[in-house]
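Would you mind keeping the following structure in view while I ask a few things?
The other protein chains are all here in position, but one chain of the complex has been omitted.
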Amino acid sequence: MRIDRDEVRRIAELARLEIADDDAAAVAGQLSGVLDFVATLQQLDLDGCEPSTFAPADAPPREDVPGVRGLDPFAATAAAPESDEGYFVVPPVVENVNP
Amino acid sequence: MSRPLWKESAAAISARVRAGEITAVEAMDAGWDGPASLWEHDVHAVVHTDREARHAAAEAAPARGLLAGVPVLVKDNLCTVDYPTTCCSRILAGYHAPYDATVVRRLREAGAVIVGKGNMDEFAMGSSTEFSCYGPTRNPWDLSRVPGGSSGGPAAAVAYGLVPVALGSDTGGSVRQPAAFCGVYGLKPTYGRLSRYGLVAFGSSLDQVGIFARHAGDVATTFAALAGWDEYDATSRPAPAPDVSNWDAGVTGLRFGWPANLWANGVDGAIVDALERSANALERAGGTRVPMEFLPGEYAVAAYYLVATAEASSNLARFDGVRYGLRSSDATDVRSLYVRSRSEGFGPEVRRRILLGTYALSSGYYDAYYLQAQRARTRIRREYARAFESCDFLLLPAAPTLPFRVGEKVDDPLAMYLSDVFTIGANLAGTPGLSVPVGVTPEGLPTAVQLLGPQDGEGALLRAARAIEVNGDVARLPREHEVEASWPGKR
Partner (left out) sequence: MAWEAVIGLECHIQLRTRTKMFCECEVVFGDEANSHVCPTCLGLPGALPRLNAGAIRMALRLGLALGCDIRHESQFARKNYFYPDMPKNYQITQYDRPLFEHGTLPVVVEGEAREFALTRIHCEEDAGKSFHPERTGDRSRSRVEFNRAGTPLLELVTEPVLRSPADCAAFLVTLRRLVRALGISDADMEKGQLRCDANVSLRPEGASLLGVKTELKNLNSIKGVERGVAAEIERQRRALDSGERIVQATLLYDADHDKLAIMRTKEQAHDYRYFPDPDLPLLVVSEAELEQARASLPELPWRRVQRFVAQYGLPPYDAAVLGDSRELADYYEECAAGLDPKFVANWLMTEALRAVNERAWDVARWTAQVPAARMADFLGRVARKELPGPLAKQFIGWLADEAGGVDELLARHGVSVKGTAEDLRPIVKAVLDENPGPVAQYLAGKTVTMGFLVGQVMKKSGGQAVPTLAQQLLIEEMAARS
């Protein structure tokens, strides 16, 4: 078992997910199964293989000019579960400062 | 006598709309209110549609453009202003995007009519379309079987004649595998060729919008209408898209790789048979078979499930109940708002993948998992590049099995993941792939093969698909006869 229940709880905390105690063992088992499979990568010769980077950097950059795809406060908050005067409204933030 | 409109190709429909022989409304109704619609309840390919909106769109569509009057179903992870965009997840229930995805915009500009949103595995995570919050899509060839996934809705809709063309998305095979299961064409273009702007992200470095159609030519036409640089997607490629207008030019002089080691075991006999028939068809048409060894797909699956889930864990962080989507009613502070909303809103497979991806990126595991997978990805890219030094495209299975039964793999993530063993590599390599239907088994299930090309190799793939279509077996519409018999107007 590569991942135990405590590990599942640690990851769930990072991902802001709740895993019921009854489910933690099953989830740990499924994730461990995938990680065991993923271990096949160790058989692959990766000498000289740098990690892949993604998109090619050949597109022209965006110039610093305002565009037309903006939303007004009404449209911006139209899908919000709770809003007021163009603001999104949430329950109080306990941890008080943005890192 | 010409074919009934609902069985027509997009090319034929748009030609008749442009000529003024039929209207976009008639073209749409032929599929939607015609015989195909009788299946919709059983197949359940569509999750959001609206008769008023469809008709308004059809009436407003210009009678010109490459896809004039062509009804198109788009997967529910492509943003549309006129239908909800929910990714078939509870967390986005009722969400309306305030903008159209670039590909949707381009469809409209080409004269197409968006008829609704196709069913899918939640957030495109799955290979069977069973993980939809609206319930599964069934395979129109056999309702006890899955249509593949995650773009099962669009694939099934094209297969049973609801629409001639549909859009899906392909992160690890989510267009090509359901296309194979449903007996239609399914193209995943080169990464960066179709804009991702407005495609709700799953694995950003792997995601690509894909095209379903019942004719190789319709795939080419739709590709031509959608491809091209989009300034709103920084990963979209500014170089001109390959010209695919010669999709009917044949394969004379083209070499196709034949990596038979890949299907030496574990692949259904009907699929091996389909590969042989396709190879023969290509050879009859002037192509040359190049036998070769190729890297087994299991490595790609392994790398994929780390890279895709890592990206997904970050991409799906924005679904938090603050700005849109589901908000749990028992939140007392922001923390519990996040945890409760996300736990109530995401289904089990999505939660599983978010956890896996979070783990792969977390402190102490990043090097061993995420970074290792990205290095493997480099290796896989090189394997692909090397293969295309000696051939113009590869011929291989699209999936190792025929459509499996509903419920067969829902509780076995690994078995489900391995149904993408032949498709995932192209997503890691960023190269194009095309599923090609190759006839039907005696039991009535479609078989298919896959063609993989080098970057910007879409043209050769389409030419080869067309050659197989002409020289080999082509799919027919499923249960065609039963439906026509049961259609009241036909009696």
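Read from first to last, the chains carry the letters A and B; within each, the first residue is number 1.
One rule holds in what follows: contacts are C-beta pairs under 8 Å (C-beta built on N, C-alpha and C of every residue); 3 or more make two chains touch, one makes a residue touch a chain.
Computed from a prediction, not measured in an experiment: that's the story for all the values here.
Of the options B:370, B:388, B:404 or B:422, the residue whose C-beta touches the omitted chain is B:370. For chain A, the list of residues touching the undisplayed chain reads 14, 16, 53-59, 61-73, 76-77, 84-93, 95-99.
Where chain B meets the omitted chain, the residues involved are 77-79, 85, 87, 92, 95, 97-99, 101, 196-201, 203-205, 231-235, 310-311, 313-314, 317-320, 322-324, 334, 338, 358, 361-363, 366, 370.
To be clear about the criterion, only the chains that are shown with their structure count from here on.
Chain A meets chain B in the complex at residues 3, 7-8, 10-12, 14-19, 27, 30-31, 33-35, 37-41, 44-46, 49-52, 54-56, 58-60, 62, 69, 71, 75, 77-82, 88, 90-95. Residues 95-96, 98-99, 192, 204-205, 229, 231-232, 234-239, 298-299, 301-303, 305-306, 313, 317, 320-327, 331-340, 342-343, 346, 351-352, 354-356, 358-359, 362, 369, 371-379, 381-382, 413-414, 417, 428 of chain B are the ones that touch chain A when the two sit in their complex.
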